[in-house]
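Missing here: one protein chain of the complex. Every other protein chain is in place.
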Amino acid sequence: MLVFKCPYCGIEADETELSPGGEAHLKRFGPGSSDEELEGYLFNRENPKGVHFERWRHVYGCGKWFHAARCTATLEVFGTYSAQTFEPPKEIIDIIKAKRPGWKWRNLS
Amino acid sequence: MSKRLAEGGLLIDRNKTIKFEFNGKKLSGFEGDTLASALLSNDQVLVGRSFKYHRPRGIVSSGSEEPNALINLGEKEKFEPNQRATTTELFDGLKAASQNHWPSLNFDFGVINNYLARFLPAGFYYKMFIHPRPFWKYIYEPFIRQSAGLGRAPSQKDNSQYEHFYAFYDLVIVGGGIAGLNAALTAAESGLKILIMEQTPEWGGRCLVDFSKIGDETSSEYVSRLLSELRKFQNVTMRSRMMGAGVYDHGYILGYERLNDHLAADEGPRHRLWRIRAKQIITATGSIERPVSFPSNDIPGVMLASAVRDYAVKFGVATGDKIAVYTNNDDAYRTAITLNEVGVEVPVIVDARMSGGGALAERAKALGIRVENGKAISKVFGKKRVEAIRICEHKDSGKGNEKIECDCIAMSGGWSPVVHLYSHCGGKLKWDEKLALFKPDSSAKPTSHDGLPFVTAVGSANGSLLMHEVLKDAWEGCLSVIKAAGGKVKTKNFKVIEQQYENSLQAIWIAPHDADIKKRAKIWLDFQNDVKINDVELAAREGFESVEHAKRYTTLGMATDQGKLSNINGLAILSSSLGKDIPKVGTTTFRPPYTPISLGSIGGSARDELFQPVRKTPMHDWHENNGAYMEPVGQWRRPFCYPQFGETYAKAVEREINQTRSSLGLLDASTLGKLLVTGPDAGKFLDMLYTNMMSTLKIGKCRYGLMCSENGFLIDDGVVARIDEQTWLCHTTTGGADSIHAHMEEWLQTEWWDWKVYVANVTEQYAQIGVVGPNARKLLEKIGGLDVSREALGFMEWKDGKLGKYDARIFRISFSGELSYEIAVPAKQGMAFWDELIEAGKEFQVMPYGTEALHVMRAEKGFIMIGDETDGTVIPQDLNLNWAISKKKDDYLGKRAQERSFMVNPNRWKLVGLETLDGSVLPDGAYATADGVNPNGQKSTQGRVTSSYFSPTLKRGIAMGLVMNGPERDGEIIEFPKIDGTAMQAKITSPVFYDPDGEKQNV
Amino acid sequence: MSDHQNERVMRSYSGYVKVSEKTTVGMLTVRGDFRSSKFKTSFTKAVGTKLPKEREVILARNDIAWMSPDELLIFCDYADVSNLSQNLQMELKDQHHMLVNVSDARALFEVSGSGIREVIAKLAPVNIATLEIGEIRRTRFSQIAAAFWLTSETSLSVICFSSVADYMFNLLKTSSMLNSKVGDF
Partner (left out) sequence: MKRYSVFAVAREALRYHQGWSRAWKSPEPKKNYDAIIIGAGGHGLATAYYLGKNHGLKNVAILEKGWLGGGNTGRNTTIIRSNYLQDASAAIYEKARSLYETMSQDLNYNVMFSPRGVMMLAQTQHEIRGYKRTAQANALQGVSTEFISPEKVKSLVPIINIDGPRYPVLGALWQSRGGTARHDAVAWGYARACSDMGMDIIQQCEVTGIRHENGQVQGVETSKGSIDCQKLGIVVAGHTGVLADMAGFRMPVEAVALQALVSEPIKPCMDVVVMANTVHGYMSQSDKGEMVIGGGADGYNNYTQRGSFHHVEETVRALIETFPIISRLKMLRWWGGIVDMTGDRSPILSKTPVGNIFINCGWGTGGFKAIPGSGWAMAELMAKGHSSLTEEFSLNRFKEGKFIDESVAAGVAH
């Protein structure tokens, strides 16, 4: 039973007040993209046993989507942040690096 | 015999007699008794039968670890199977019956299994009943099934109430023994908000029974003082009869509060399930005594030493006239001493240790009790009751012939900390070799959302078995979590309490030590499931080496006590069979709940009218009062049709359609989604959402639009109206109101967050009514107000204004093919407006129509329905809706996906109309077959029916379907097999069966 | 319009708290850019008060509730919504905003008595002990979306969608039955 702090309204929201939305920071591929790009965008999700960036919506609260950095093996939450970002903010990255030495994600390490 | 002592019993009130029944026998006990203590006070030692061999079973314990004393409790709507007698408080009129026997507890045919026991070892059913094949289904399984199960199945609906409660604490302490109470007191001073819960009705745990004095106080003075000190703290909540059922991630813990189980009649909710968030949790859950594994240790009268002591001290019950004690540790000497003090004979204390016990043993000896060190019980005499024992040297195979008479055996094989709650969320355990127990590994506690530990075990739950250790551990454990729970540590010195020296335990996993195979086949590990030492050894021999394999193969620990008594003993046998150390083999996983909790409490108040919300339109009650047959549509209930004069639903639908097509019908369309989209970028946004171009829609006009998922599939459709320069009103399907709203918000917030668009779901602001049929205009003109003439309000136009006295927005749209207006009024005006339409419509014989008539009329007209023509695999192109897909747009959601190879495959199934040759109705969902079979031998298909109805208008069956290359095959006849083996033939046609030129709606 | 509004009979229930439905309340949703000083000025000019802070409900003649970082809900007399809306429209006309009359789309209940926090705790996953007077909490009550705020230590208001008003009423009723007091507050 997870708890996340919604960065938009400041509430410590119960999992039952939220709806999960899968991997965060996907890049949309529309017309003009290749079949592989489209497949990757629609289906090939990251599925790490460890640090994961994901989307949640505070659906029973302020209605806003936000992002969370969470460990799928321990359910530790490293932080939540704005959904209007292309990659996790530095402070979140720093927390993860401190807690999970050697962690890598895309071009970040 | 087992009986009530002349005096004593801390918990009972001898002035209050309670009457109850067991197996129809009228018995009595005292207030404060448990059912178990009351049964024992009536010499009812035999209380049930075991699962597999139907062996006689007696009460073993005095608490929630009880494997044997499971009873059918209560009657009718209050009947409950598998209730533990040891945790059932006695109340007036309680009715209990023993389980798993036929015809009676005393004489049970099922005991034949016992005589066949040798042929029914662990896992026997995997090796037998294989041939002949049909025998399993028809003979073996039905037999096994009938003999399985324990309690009876309830036969009536449970009428009790249940509820949930959300609570938030800095610190939750589970267990109200001296460890928990001391931890609570230590933490209370730090100002933390604290909950302490205790599963039994009383506080103090074992200390009242185990110690006469704690420090300078008697144990009951000590507990009373702790309680009164705790009650002074506003920040401490204390709840008894509440069990910590499970610990979940992020500090979530379930508290199972039994409010009424001790009462004769319900007063308010029966159970309350607390759903608690705690910053820190302390488990002061104590420990459970282990049985000793000796031959015939399952005979009624063999009990845990601590339980024998409990019954004497708490309830004034002697569990026998002569009670032998068998132990491997000092604690059981307390039982002997206590029994001696209350005047029960203890013929012998059999101590497995050569070196014997410490100070307590000396005291026992001083009282004149015979103590035999280095001995074992090699045999128990008696079948349904212990009659005598034979003792022998422990380091032996069981020779020796001294027979000692006794009618009860108080055994103690050491103690196992209750680590369940600590382990539920991933806490790791370590093996303590000296004490022979698994205890929490304080370096690997369960971690919470912040990655930091949040569950700490204290007291004997943490492996600190001696009283002074318990107190110290509770103190230290509590100090270690106060800061994490958000409190300030106020250090006071810990007051050391001295305790008598105890000699250390000696682990004995099998007694006598060299028991031969015959004896090992009689040494029980799991009393309920009948798992013996030789069963675990067999599992090991056959390669079931992992503890999970052995558990599942033998069913050890899978009974309703979930192995509270048996797990460690079984694990030790498995380890020695494998020649491995116990910690190498490890434990099985601890899963919630700690003891079983009622399904009712899990459901909470969500039953009957609160089972799920029913969403209601403003006219909902009218529909119900006017005989509508309602169908669930999501959480709404919509009229399917309005049967009259006992007519069938089909007839009602026919009548509604005929009347609508010929004169006038009314539809409650309020459930259709209405989403308001506004802003400078709203047009651009809708162009991305819809396959059509919405930005070019003129103010005052309506346009039918399609929405696809990014995966290309059609997900919703509806009419969009342009309200003003920056505002559009999008109608969705009923199901789409919430999902499409969410879909819009998702794209706006997470992809196009710089676009200036706001969306609001205004579905429930309006009552929306379809006024449909050739007389629709006349009706509106009769009500008066807005000009709804052909010229003033053309097809696919909308207008705001007054209609009669109502604030109306009228859309001239049609989903039936008739002249049709959909009129939205503020929801609170809806009922009055509906009434007025019905009243004013009388001259046109107006009829309300339901969803089925709606569906048939749209099918007659060839309109698609989301959920019928679409099923999540259909793209707009399949439905020949290319006209609604803008060619001018570079992009819309789903556009790229629709370019994939399978989506542009020319052989996709496409929408057509289907007319049966004989006018009958094609079955729902029927498939059109093609020649041959596919590589997997399945009949080849070339299409399927998506909607099929009897059309009252055309007086024949009509259908829509998806057929391979369908639109190019107009007039072709294809075949639809039915399930009964016959087939129907249908001609491919246009899907528009009625008024193809739209003459009816464009008037 | 109140003369022919079709209103259900105002429901109420007295358990260990009192539950009553308010059926003549007007509600106006306002969306806009709260960070913009221009928006703030226009809003104050039209409504007469400043914008509420995060999760604040300004308890006044017209309660104003902060619903999300870009959404407010203004409560007023049912008949006053269109005036209020027109005033705001006038002030905000050259700014990106949204005004929606939701008076008919929401139901409002008042709960009063000394056990109100406890009744809510049976329904919502909210740490209600720390909720302050005038602080809105949007959450779920059992299976439906809801928002509530304390108007005093012994009274609170709850809103939900009007289609589930019956369900909400039954929830509150069941939770406040006399013999179901928890005694945790």
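Letters A, B and C name the chains as they come in the text, with residue numbers starting at 1 for each one.
Convention: a residue touches a chain if its C-beta (ideal position, glycine included) is under 8 Å from a C-beta of that chain, and two chains touch if they have at least 3 such contacts.
All values derive from a computational prediction rather than experimental measurement.
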item	value
Partner chains on view for the chain not depicted	A, B
Residue, one of B:146, B:696, B:882 or B:920, that touches the chain absent here	B:146
Chain not shown: contacting residue from B:252, B:622 or B:844	B:252
Sole contact to the chain not displayed, among B:598, B:727 or B:886	B:598
Chain not shown, touching residues in chain B	51, 78-82, 118-119, 121, 124-131, 133, 136-137, 141, 144-146, 148-158, 160, 246, 248-249, 252, 254, 275, 425-426, 517-518, 521, 534, 538, 541-546, 548-549, 552-553, 560, 562, 589, 591-593, 596-600, 602-604, 606-608, 611-612, 614, 631-633, 640, 711-712, 851-852, 867-868, 871-873, 897, 900-903, 923-927, 929, 934-939, 941, 944, 977, 979
Chain A residues that touch the omitted chain in the full complex	1-2, 15-16, 19-20, 22, 35-36, 38-40, 42-49, 52, 54, 70, 72-75
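Note that in this section only the chains that are shown with their structure count from here on.
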item	value
Where chain A and chain B are represented by their mean Cα positions, the distance between them in whole Å	29
Per-residue overlap in chain C, given as positions that touch at least 2 other chains	125-127
Junction residues of chain A, two or more chains touched	14, 59, 63-64
Of chain C, residues touching chain B in the complex	1, 4-7, 23, 29, 31, 70, 96-98, 100-106, 121-130, 142-144, 161-167, 170-171, 174-175, 177-182, 184
Residues of chain A that touch chain C when the two form their complex	8-12, 14, 16-17, 59-64
Complex contacts: residues of chain B adjacent to chain C	161, 163-168, 193, 237, 267-269, 272, 275, 277, 605-606, 609-610, 612-618, 635-636, 676, 678-680, 756, 758, 760, 762-766, 805-807, 826-832, 835
